[in-house]
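Heads up, one of the protein chains got dropped from this complex, but the rest are sitting where they should.
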Amino acid sequence: MMTATPHTQPVLAVRDLIVDYQTRAGRVHAVRGISFDLYPNESLALIGESGCGKSTLGLALLRLLPKSAETRGTVHYRFRDGQTTDILTLDDDATRAYRWKECAMVFQGALNALNPVLRIAEQFWDTARAHARLSKAEVYDRAEHLLRLVQLEPGRVLRAYPHELSGGMRQRVMIALSLLLDPQVIIYDEPTTALDILTQRAIIDMLRQLRDQLGFAMIFISHDLALAAELADRVATMYAGKIVELGDVREIFYRARHPYTVGLLKAVPPITGDLYEIAAIPGSPPGLITPPSGCSFHPRCPYAQPRCSQEEPPLYHVADGHTSACHYWQRVTLERQVVEHA
Amino acid sequence: MTTQPELLAMKPPSLGHRLARSFRLGLSVLWQNKVGFLGFLGVLFFIALAIFGPLIAPSSGEPNMAQIYQPPSWSHPLGTDYEGRDVLTQVVRGGRPIILVGALAAILSTLIAITLGALVAYVEGVLDSIVMLITDVVLTIPQLPLLVVLAAFVRLNRPWLLALILALLNWPTLLRAVRAQVLSLKAREYVEAARALDLGLFHILFREILPNMASYILMSFTIGMTGAIYGQVVLYFLGLAPLAGDNWGIMLNLAWTRGAIFYRDSMPYILAPVIAISLLQLSMVTMTRSLEQVFNPRLREG
Partner (left out) sequence: MPELQLALDQVTQEFRVGRRSVRAVDHVSLTIAPGQVICLVGESGSGKTTTGKIAAGLLKPTAGSVRFGGQDIWQLDHDAFRRFRRAVQIIHQDPYASLNPVHTVYDTLAAPLQHHGLTRGQAATLRRVHELLTLVDLTPPENFLWKYPHQLSGGQRQRVAIARALTVQPQFIVADEATSMVDVSIRVSLLNTLRRLRDDLGVGFLFITHDLAIAKYFGWEGSIAVMYLGRVVEIGPTPALINTPQHPYTRALLAAIPEPDPDLTRSKQKLQLRSLDIPSLLNIPPGCSFHPRCPLFEAGLCDTIVPELTPLDGRRVACHIVAREHANGHALPPAAAGTGGESTALSPSSGLNPSG
């Protein structure tokens, strides 16, 4: 697991990404200025609840947003040969070559993203054909290899239709599909939602193993903090279309410095060990047509001051590689009340 | 905290208020879909025609054998018929019987379909099996011969009799559709909650399930009405219904039997009722299709 050194260049550099949708109710500001870097072989978790814009962000990085969406900002991608390009400026052909070959995505609800009338082998062939020039033999060879990596029996699975496989198995097939053209970056949108506990565990362990073996960079989008604790090298928490805190996984979990991150942590205590008091975050997430003024979290924030409703906080430097978008981050602490010891 | 007098001053929106709200919602949806709005205007027009037509044109005039099958002119914009009477007057007068009987038949078949369909879907069991058997049998009987046979036995001199006959042909299809929809809604969580709250069969059917089927009910009515109108045309055309008075169906029959098809000048006499009926059907269908958006939010654009 490589961490960023002064000499590594990021494989994805996102700067000031903005995505707006025009809907009948108004203009939705789904992503409101996001910047981050993704280094080779690193795993970045984007954690947020519904409506924070994380899925939109994932789709934007693959240019899969509908025509009605307006995207601004830059997303610099670095090819293996060192060349970089802003993928938001690519034409259709170049985008198709970028998608899946350089950057792949496993969608939310991937369980149902497989074509029900095609056998699995055909899905591999279809995907390969759409983005690269490979022979059928090459594709099937690679498919067999990948299916073994995700702990499925190629003989049995390649011949099957999606409905003949269990939910967990289909999720693995989707993951194998994402690796088909050996991308540098894979984006997972809610990889374990709707899966049972034991199946989820198997998928988590498998993802970790795959990353160790194949060395791709991973962005995973989820509302599940525990997933980040398992798999992430760095964590970014998102709220109302912006990143509110970003840092190394241990920094975030043990030394969080943004009230929203702290709120999330307090709402999801560990299962083993002491019984902690759980605390709710009052209020509800804001609509993205007219987000609150200043810091969008201020209506729900226990640390809020008058300045918070007027001035939008930038990402302040907290520690090495740890930033927090809170004017009063120094006052923010994570303290859990123990109700009963285990 | 609200005080007692403030609380008492709050009243739930009355039924009238809610109907007005639905009406306004319906109008705005129709306005967005231009074709649907045209359909709505068409329906309004025909309703007005049905009500006021015979009042504006009280009589189609006396036969004037000197003016048989005159081509369109200023005094007779649609020409004259086989007896020299004005066609336009007959068209204006001729909508009411057709529309009235059609609406009556539609109401009857929709009522049967809803009450019976909802009941058997909710209760299931033996009753469901019996009713579905009867429905399937009636469905498989050829409509036209059945219509002819019924007409032969029943003297169709009263509008409501005619409506009844037509309704009897329509209800099976509607009942199946209603039943399928109720079966699906029965499994919804809010229906299960109503059962847990012990709200009773009547409440569950009529206050929980049926209000969610408004679009189905509307579609049932529209299909019933278009079917009934075509049924009338067939009956009149075949001479199975009494040829007294003015209505579009009778006009078609007379145009056929009195040889209007042999004269080029008498084209309006044939075409007028045909176009009138087609326009009526078209208006109803387009209006209903856009109204579906009111009831099914997922069909709305944006």
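As written, the chain order gives the labels A and B, with residue 1 at the start of each chain.
We adopt the following convention: a contact is a pair of C-beta atoms (placed from the backbone, for glycine too) under 8 Å apart; a residue touches a chain by one contact, two chains touch by 3 or more.
Because the structure is predicted, anything quoted here is derived from the model rather than measured.
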Chain not shown: contacting residue from A:P10, A:G168, A:P291 or A:P313: A:G168
In the whole complex, not just what's shown, which of A:E230, A:E245 or A:E312 touches the removed chain? A:E230
Hidden partner chain, touching residue among A:G33, A:G73 or A:P269: A:P269
Note that chain A touches the absent chain at residues 49-50, 148, 151-153, 156, 166, 168-169, 196-202, 204-205, 223-230, 249-250, 253, 263-265, 267-273, 275, 278-282, 284-285, 339-340, 342
State which residues belonging to chain B touch the missing partner chain. 2, 7-8, 10-13, 188-190, 192-200, 203, 207-208, 211-212, 214, 297
